[in-house]
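With one protein chain removed, the remaining protein chains of the complex are shown where they sit.
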Amino acid sequence: MSDTLSTDTRGTPVLRARGLRREYGRQAGLVRAVSGVDLDVAPGETVAIMGPSGCGKSTLLHLLGGLDRPSAGEIWLAGQSLRGLGERRLARLRRDTVGFVFQAFHLMEELTAAENVELPALLAGRSPGAARRQAGELLDRVGLADRARFLPAALSGGQRQRVAVARALVGDPRVVLADEPTGNLDSEATLDVLRLFEDLHVAGQTLVIVTHDARIAATADRLVTMRDGAFTDETRLTGGTAGAGSGLGALAGLEG
Amino acid sequence: MQQEVVLALLAKEPSHGYQLRSWLQQALGPAGDAMNAGQIYVTLSRLEKAGLVSCEQAAGLPDRPDRKVYALTAAGQQRVAAWIADVSWPGPGLAEFHLKLIAAEAARLADPVDIINAQRGELLRQLREAQRAAMAEPHRSAAALLLEGIVLRLQADLRWLETCERNQTVRKDFS
Partner (left out) sequence: MGQILLAARLVARDLRHRPGPAALLLVAITAATTVLTLALALHGVTSQPYQQTRAATNGPDAVAYLPVPVGPGPAGPGPAGPSPAVAAAELIHHAGVTAHSGPYPLVTAVVRAHGLAALAEAEGRAEAPAAVDQPKLTAGSWVRPGGVVIERTFAQALGVSVGDRVTLGGRRFTVAGIAVTAAMAPYPNICYMGAGSCFGNVGPGAGHFTPSEVGLIWTTEPDAMSLTTPASPVAAYVLNLKLSSPASAAAFAGQGPGPGAGVPLITWEGIANADGLLVSDEQSVLLPGAWLAGLLAAASVVVLAGGRMAERTRRTGLLKAVGATPGMVTAVLLAENLVLALLAAAAGLAAGWLAAPLITSPGAALVGAPGAPSLPLSVAGEVTGAAVLIALAATIGPAIRAARTSTVSALDDTVRKPRRGAVLIALSARLPVPLLLGLRLVARRPRRALLAAASTAVTASGIVAVLTFRATVAVRLAGVSRGLGNPVIDRDEQMLLVLTVVLVALTVLNAAVAAWATVLDGRRAFALARALGAAPSQVSAGIVAAQVIPAVPGALLGIPLGLGLFAAASQGGSLAVPPVWWLAAATVGTLAFMALLASIPARLGARRPPAQILQAETA
């Protein structure tokens, strides 16, 4: 089932994959984590990938972000093919094009929120002043300006994930890849992150989100279902049914 | 509605009333115990009056309802097809969708996975609307509360859909 390509004509795709495969092990022990995935993501689009655990969605995301090498297939990030790129160029591409948000946050415990956010900028060689300034702006954007000096241990789960999102944005990435961003969060924190993703979407950020959570998936323009390493279904979520009011009334059980 | 369910069952092959009833009982399990035994015949006669179903007397038998054989008319077939493709929600309960899946598979009207996927997409669209509306309302207002309730129910329904889908794959693996 690999012919579910997006025919969105808003521009060249920010992210593009053809025939992606990722396999582990050998012969009897061969595990096909990703088997034959094609994907196009248009600029400004939010794509949600859903599926049962073990279906390979996290692996797919790591491949798309250049964190892992595919066994077969090709990936284009902002028009640049990842095939055959050395680690150094891959790192640079990753730095400038992709922002990653992990399920486990992966913040450095001994750095404050601001220091965590500015880290990719420093790794990219920007001046400390500029990096710190941008970190401040991003923390403000995610609503944590007053926590810039806090260590992660002093932040709640939702706040930590918002710091992680701010960190993902510091390179002004073309696409943000989020792997189960609310997997470790309670419902309150999920709401916070949800709002953040909605804001990003409205601001035109391209997002690819792997998630279990229907609420997060509902923020997407397009939902792709994955099973056993391949896409099994794709649905458009924007451009929905008739007028909001009547639909909601019926949902609430009011007789129409 | 239950009418459509009966129609869908007849799409497979013409049947007696009692066959339909026993099939329904089996499909609904304990949830269907409250169903009236004669309900099915009432539905069948309504359908006949509406021209969706035709009725034949088994040859050589006295004129008793349970000896009649019912079959779909052309109009009935059209109605069934429309019902299968219909994704409006909510129905009066889970039972309708549940039966839709089973009937579709038994009568080979459509792949249940496709039905589930289509329904899921629709539910997500509605969830999106409800979510957006909820976020637009002032925090903890009455409106927000109602919308939150809608969102939670939709979430629950979506989870159930996921289970249905898992079930389908398991059954496919074993078929």
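Each chain carries a letter (A and B) given by its place in the written order, and its residues are counted from 1.
Convention: contacts are C-beta pairs under 8 Å (C-beta built on N, C-alpha and C of every residue); 3 or more make two chains touch, one makes a residue touch a chain.
The model shown is predicted, which means the values in this text are computed figures rather than measured ones.
Enquirer: What shown chains does the left-out chain touch?
Expert: Hidden chain contacts in the full assembly come out as A.
Enquirer: Decide which residue listed in A:Val31, A:Leu123 or A:Ala154 touches the omitted chain of the complex.
Expert: Final answer for the missing-chain contact: A:Leu123.
Enquirer: Which listed residue (A:Arg69, A:Arg133, A:His201 or A:Arg236) would be found touching the missing chain in the intact complex?
Expert: A:Arg69
Enquirer: Using the touch rule from the top, list residues of chain A that touch the missing partner.
Expert: 58-59, 62, 65, 67-69, 87-88, 91-92, 94-96, 100, 102-104, 106, 108-111, 115, 118-120, 122-125, 128, 131-132, 151, 167, 171
Keep this in mind: only the chains that are shown with their structure count from here on.
Enquirer: Could you list, by residue number, the parts of chain A that touch chain B in their complex?
Expert: Where chain A meets chain B, its residues are 52, 194-195, 198, 214-215, 217-219, 223, 225, 227, 232-233, 235-237, 240-241, 244, 247-248, 250-253.
Enquirer: Under the stated contact criterion, what part of chain B meets chain A in this complex?
Expert: Per the touch definition, chain B meets chain A at residues 89-90, 113, 117-118, 120-122, 124-133, 135, 146-147, 149-151, 153-155, 158-159, 162, 166, 169.
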